[in-house]
Structure formats: structure tokens, C-alpha cells
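Heads up: the structure comes next, in C-alpha cells.
Note that this complex is displayed minus one protein chain, with the remaining chains in position.
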Amino acid sequence: MEQTRELLINMGPQHPSTHGVLRVLVKLDGETITWAEPDIGYLHRCFEKLSESKTYTQVIPYTDRTDYLSAITNEHAFCLAVEKLMGIEVPERAEYIRVMMAELQRICSHLLGLGAMALDLGAVTGFLYAWRDREKIYSLFERITGGRMLYNYLRIGGVRNDLPEGIIGTPKDGRDKADKTIWGFINYFESYVLPEWDDLLTNNRIFQWRTQGVAPLPSEVAIAYGASGPVLRASGVKWDLRKNVPYSIYDRFEFDIPVGKENGDCFDRWVVRVEEMRQSARIVKQALQWLAENPGDYIAPKLPRVLKPPKGEVYIRYEGSRGEVGVHLVSDGSANPYKVKWRSPCFTHLQLLPVLAPGHKLADMIAIIGSIDIVLGEVDR
Amino acid sequence: MSLADLWAQHWFRAFVTGSLVLVFALGNFYITLWLERKESAWIQNRLGPMRAGPQGLLQVLADLFKLLQKEDIVPRNVDRILFLIAPFIAHIPALLIFLVVPFGPNMVVADYDIGIIMIAAVTSYAVIATFIAGWGSNNKYSLLGAMRGAAQMISYEVTLVMSVIGVVMMAGSLKLSDIVLAQAERGVLGWYLFPQFIGFIVYLIASLAELNRAPFDLMEAESELVAGYHTEYSGFRFAIFLLVEYVHMIAWSAIAATLFLGGWVGPTPADIPVIGPKLFGWMTGPVWDNVWGFFWFLFKTYLLIFILIWIRWTFPRVRIDQLMDLGWKFLLPVSLFNIFLTGVMKYGWNVLAESGSPLRWIFWLWR
Amino acid sequence: MEPLDIRPDLEALKAAYPAVEIAEAATGHFDIRVSLDQYLDVVKFLKDRGFNYPACITAIDWKDRLELVLQLYKLVVGSRQSPLVMVRVDGLPREGAEVPSVTPLYPGLNWHERETYDMYGIRFQGHPDLRRILLPDNWQGGHPLLKDFEDKRPRRPRLVRHRDMIVSG
Partner (left out) sequence: MPYSYVYLPIFALLAVANTAIMIGIPKYLLAPRNPFHGEKLETYECGELPFDDALVNFNIRYYVFALTFFVFDMEAIFLYPWSIVFQELGLFGLAEMFLFLAVLGLGLLYAYKKRVLHWV
């Protein structure tokens, strides 16, 4: 009797659910995955090599393009690294602006990540709702930075420009001002968007069927594989670099770290991200209060035109939207960084795919890819 | 009239009605496609097509013209015969369903005595087209889609057939026009939606699965299988599959409207001329009866189509094992229970109505 | 939350491996310089002492030699300011360097080691699947992050299609 054979399937690089040019080779026995291997590198743009021939300031726009959905956090991580290397003091107002922008960016990035996961599971409407709200953040960002997606807004030592007039708004701004003032957006987001997500997807029975119990990740495995950010927290590890290794001025803000169960599944990863958006909104509110009470225009110190950090080495751990962004910077005293190493969370998380996928259905594969929320720009750099 | 004349007459009538049904199917395909786009846009805070014609009404036409100009590609290593005949096979059952659907009091093409069995037979034939298309494409995604499609469709076939038995028990006939007439007397309250509520829900879910529409569109799940069984089809061959899908949707909605919502019957009891066609005294007579019947039939059909589209754009997609579990472990027992319930209630009414016991009002809906 | 102190661990490491040089950098992390033959033992030692989180592994090209840098820290829930240690192996040859792999200890470094191999040409012995990761498998052009790397591929003409005319530029 002839035996049945395993089917080798090639998902990507041109596949609707691989979030960019990811290629995953999957072996199927029936519908069950027996083996999976990601193949990356389709979007490699030599970020690290390019940086070695740029000055420190010129690298900032390139960092935008690593994780292009979360540009401000990348700029922030890089600026923190250079500032630590040079010992630059950042003005308080600039710090608050940076934190506020980073948290708005985190909301924005999570919205897209969750929306894309919903889209992969077949809920097109959830994706478009995420897009609608992201658009509102983008119009705010456009007014603040001039760019909609890639900003080049942070400068070493501060930010490029102060917030424009009237963008902060007042805490009473409602839905009608959601794309005009930041307060308006936050109020709209907390009172309207988050309940809508709960109604449409989180509490949806089919959505729970599709995500609960899929790809559980034990906390020890998560740590051993270097998982970070929402993926790590969904496995029940209460670890947030903003609290545990505080940088910038995060120790001045009050917020909680959402965690999932001991064996975090796709649903936990989803819930943790939704919860994180809520916490980010809390941080933004605190930052807005401070910014409204402390007007000023000192947003960047005077620095020489060409920065020449002293010889040395620094490694910054930064809680980006998708996890721990590590910036390893080596300076040889010249105007160009001697080496830049970008430790990207997505690159590390993608290693989990061969661990998580086997034993699940092909349809779960895309739930897993969606729940670890990868951005190929950051995987390949 | 000689036998040959009789045959010729039937052949002629068959061609004419067939063409009319084809036109009906194509026209409604057009409207449904437009409706799907507009409704999904409405659900998703978008505008949908706006450029081509008022409210984008001509958008579908524009898309069809685009598809007309697409090259007809037959990939090199497909199973050529199967690949080529699949769209033809797919189109046949979509049209055959309309044979027995009563569009109005006197508007039914062929009123078979075994109407419902005929529908069940014809629709289970649709799975063959899916399977042929998927297997013939020699593509892994198509193959998976076809496999899923076959499993899904045979599973829900059973559920679908079982959920309709309650209606047949109520009406005592397999003929669709009889089923409609049985619902005609008492207006809205006479519709089988109420006594057969369980059956209606089961039918709705099962027909979603049979139509392979979201949340059960597993055989063409675009995020998993690219386009499922019709990945390799291009141009108008692909358009045929699209057409068939929507015509099936119209057909299933029409059958649901006929079986559960009273078909062409208006919402008021036949003898109470309060609202509805009888209000306008001059709109009576056999022709106007047909017109109003057709109106109510279309109205109900589009109501159901609206619901199907609404469901599609709201829910995430289920997984294949969950789909099978839902069908075999939940819907099938529930529809068996529905048969049991209908039998008991119907029998209870029959017994108690004779005795005149006040208890009979419990069974009133199942008269 | 108390700041996490790793000095006892480092002192224990120094006691166990006297050849290891430990220094605190001005930017906050600890440099642990080890020789190649003690590298794996030191990493094992650190792992046993609770350095459970593999942050990254990379290399630096100092033009005359390569240096391998492994970043680790302790992930202890409820702790604060967990310092980073960089385990460094200096003096690796620029071509054909071979280093024991730490992937069996930290599976999360699998791809990071592959990337280091891809970019610097350092071979990791004992790595389960040492292939190129970002560059194509059949890439012959060398290891791009080495300072003397140059792209030797023939320059591809840029083709600009303009109506029926193909303009190369």
C-alpha cells in the first residue's frame, strides 16, 4: 500500500498573510503542520553597513526604516544610545515630547499589528477600523513632525521642533476633535475605540475559538528564545524595560504591565497588546498634563554640527512596540559610527515560528504569524 | 395536440423560461455584487465604489469589462481537461436550482413534486466543480482548498437536508409552491420562520457553509490559501466562479425565503386587505398578483442576502476542525432535535385540536 | 523594586576563571573579556548564575582582528536596572574564525549567530543549522560587514522603460 505523503508548501514571499516579504516553508500532513521554517532576507537593505558611512545624525532617518511601523521608538532608541555615549543631557520638555510621541506611536503600531492579525483571521472590518484610527494618529503626527510614517523628528539631544500651537487640546475634547488634538484622540480612543475592539473581536466567540489555545508559549521557552515585549509578557513574565530597566523619564509615569497566562497563547498576545494600548494612553495623558502645565521652548541643547562621540561602546535596551530593541553602538572617536548593531525584536521572535507552529493547522499558522506581529523591515534591516 | 407538438411546446417553453432565469440570475448577480461592495463599505466606514456611475452602480460593469480584456491563461502543468471543464460544471447547478423556485403565484418554471429533493441533489453536485477545479489546477493551495471544500460541503449537506425536513413536515409536501401556499393563510404568523425557528437558524448557518462565504469561506480563505480552488483561474474563467458563487447565494436566499419566510406571500393574511397590494383596489387580478408576489419574493430574498453579507463582513473565519465540529457535533443533533420537536408539536396539535382542550394553544404555532 | 546587583556573580566568575578580565564600562555595562578556549565555559558559568536572557550576539571588525561580543543579562521578574554583561572574545582571525556556538545554551541566539556568520564569516562550531540567513544561500561575494568588503558584482544597468524605448542610465 502506498503511504500518504507530506505536502511541502511555500508560503510567501508573495502570500497575502505573511506581512511583507517573508517566506515560510511548511510541511503539511493533511492540514497539520509538521515542520515550518522561515526564510528571510528579501528586504535586506544593509542598514548596519550603511550606517558606518553616515554621521550620527544621518543615521536617524535610517532607523525609521527598520521598523517602519514604529519609527519614533526606533529614533528614540538610537538617540538614547548616542546621548549615553556622549553624555548629553536632554531638556525635560524634549523628554516629555519624546515619551508622548513614542507612546502614541506604540498605540499606532499595535493598532496595525492587531488589525493585521484580525485581517488574517478573516475579520476584514477590524482591520479597516484599525486603519481608520491609525489615520487619526498619522494626521496628528503630520502636524507635529511633517511626516506621516517616517518622521526623522528626534534629534540627538532633543527633538527637531516644539509641538505646534493648539495640538495638545484640552481634556474635554471629544470625538469630534479626534484628529485635531491629542487629547481629543486619547479621549476618543479610550471611550470609543477600545470598547469597539472588545465588542468586535476580543469577545467574539469565533475569534476566541481561533486564538485560544493556539500556539502556547511557556514562559521559560519565551525567555530562552529571547522573546520580549508583548510576546514575553503574554507568557506571564512581568517584564517591561520601561519599568525594569527604566530609560528616559519613564520612571515618572504611572502605568501597569499587562501580563497573560503562564502558557501564553495567541489570544493572550492579543489581549496584552490591547491592554498595552490602554496603558500607553495613560502615559500620553500624563505627558500631556505636564506639557500643558510647563510651556517652554527649550527643546534641544546646542551641539556641534558634526558629532564626534568619545571612543567607547554602548548597548541600549529599549522597549519598542514589538519588543526589546537593542542598539549596540561602537564609536572610534570619528564622526561616523564604527559599528551599529540593531538587535531587532522581530528577528528574534521569528525564530519562535518553527517552535510554535508544528502540531497546529495551516490556518493557525497565520494566527501565529499575526500574533507575534513581525515587521519584515525590521527582521531584515 | 400530438405528442410531438407537446414535446416541442415544452422544449420551446424550457428555452424561454431558461433564458429568463438566466437573465434574472445575471441581473441579480450584478446587483448583489454591487450591494456587497456598498454594504461592506458601509460597515467599514468607507464609501465603496463611487466613481463609475451614481453610487458606483456601474463599477461592476467596469470590472467585467476589465476581466473581458484579461488573457485567458491555462498554466502549463495543469490537468488540462479538468481545468477547462470546471467552470462549465460549476455553472450548471447554480442555474438548475432556480428551476423549482416559485417567483410568484404562477411563476415557477417546473413545479416538481420532489422540489426539495431536487434542490438537495443539484446542490451537492456543486462540490464536484470545486473539486475538479482544485485538483485540476495542480497547485497546492487549490488542492488544499478543494479538499477542504469537499469535506465542508458534504458535511453541511447533511445538516442542510435535515434542517429542511421540519418544513416538509409542516407543509406535508416536497413541492415548493405547496409549501408557499401552506404559509399563505395567516400572513406573517403563518410563516415557518416561527415554528421552524431552529430549522431556520440551522439552515442559515449551513447555507453559509455551503456557499463557502465567510465565516466559512475555508476553501478560498484568502489569507491562508491565496484564493483557494480558483487560484489558477484568470480572466473570465475566474469571473464564472465569481458569478456562480453569487448566483448560488441568490438561489440559497431565494430558497430560504420560500421555505421560511413565505416566498411570494405578502406579510398580511390573505383575507385582510389592510396593507399590502389589496389596499390599491386596482392592483388586483392575476397579473398584479404575480407582480406583487415577485416583489415580496425579491424583497425577502434581498433581506436574506443582506444578512449574509452582514455576517460575512463581521465575523472572523473559523478553522476547518471547528467547522466540522460545528456541523457534526452541534448543528446535526440540533436539526435532529428539530425534527423530533416538530413531530411532537404537530402531533400534539392534531390530537388536542380535536378534543378542544385549552392546552392546544401551546401547539398553536405548529398548526 | 530593588536595583539588581550582579557584582557577586562577577566576583565568583573571576574566582573561578582568573584569566577573565572584568571591567565596568562608563556607559553602564560590564565587559567580560575571555580567551577563546574559556568562552564556552564562561558562558555556561554565567547561565548557571542566572544570566538567562540572551540579548544579542555580534562581532566587531577591528580591521586587524575580529571581536565576538555576546550580550546577556538577568531577567528577574520584579528586579530593576538589571545590568548587561558583554562577553567578549578578542583576537579572532579575520578569515576562517571558529568559535564554539552557544545556541545549545540559548536557543534564542540561533539566528543571531547565523547572522554573525553571514556578516562576518565567523563559524560557530556546534551550531545546529549554520547557513547564511539574510544573504542568499549561494552568495559568493564575501561577508558584507567586514570593513574591507566591496561589492564585486558587475554593476547592473539601470533600465528605465520609456514608451518603447529602453533608456539605460
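When the chains are written out, they are named A, B and C in that same order, and each has its own residue count from 1.
The rule is simple: contacts are C-beta pairs under 8 Å (C-beta built on N, C-alpha and C of every residue); 3 or more make two chains touch, one makes a residue touch a chain.
Here the structure is a predicted model, which is why all the values come from computation and not from measurement.
Chemist: If the full complex is used, which shown chains touch the chain that is missing here?
Modeler: When the full complex is considered, the omitted chain touches A, B.
Chemist: From the listed residues B:Leu33, B:Val60 or B:Ile240, report the one that touches the chain absent from this view.
Modeler: Here the residue in touch with the unshown chain is B:Ile240.
Chemist: In the whole complex, not just what's shown, which of B:Ala151, B:Leu193, B:Leu211 or B:Leu298 touches the removed chain?
Modeler: Touching the chain that is not displayed is residue B:Ala151.
Chemist: Please identify which residue in A:Glu31, A:Asp67 or A:Asp380 touches the non-displayed chain.
Modeler: Here the residue in touch with the unshown chain is A:Glu31.
Chemist: Which parts of chain B are in contact with the chain that was left out?
Modeler: Spelled out for chain B, the touching residues are 6-7, 10-11, 14-15, 17-19, 21-22, 67-79, 87-88, 91-92, 94-96, 98-99, 109-112, 116-117, 120, 135, 137-143, 147, 150-151, 154-155, 157-158, 161-162, 165, 168-169, 172-174, 226, 231-232, 235-237, 239-240, 243, 320-321, 324-325, 328-329, 332-333, 336, 339-340, 343-344, 346-347, 350.
Chemist: For chain A, which positions touch the chain that isn't shown here?
Modeler: Counting over the whole complex, chain A touches the hidden chain at residues 2-8, 10-15, 23, 29-32.
Rule of thumb we're sticking to: only the chains that are shown with their structure count from here on.
Chemist: Measure off the straight-line distance from the CA centroid of chain A to the CA centroid of chain B, and report it in whole Å.
Modeler: Whole-Å distance between the two chain centres: 45.
Chemist: In the complex, go through chain A and note every residue touching chain C.
Modeler: 40-41, 44, 46, 48-49, 84-85, 223-227, 237-239, 243-246, 312-315, 317, 324, 326, 328, 330, 338-339, 341, 343, 347-348, 350-351, 380-381
Chemist: Could you list, by residue number, the parts of chain B that touch chain A in their complex?
Modeler: Residues in contact with chain A: 40, 43-46, 140-141, 143-144, 148, 214-215, 217-218, 221-224, 226, 313-322.
Chemist: Going by the contact rule at the top, pick out the chain C residues touching chain A in the complex.
Modeler: Residue positions touching the partner: 1, 25-29, 52-56, 58, 60-61, 69, 71, 73, 75, 77-82, 84, 86, 106-112, 115, 119, 133-136, 144-145, 149.
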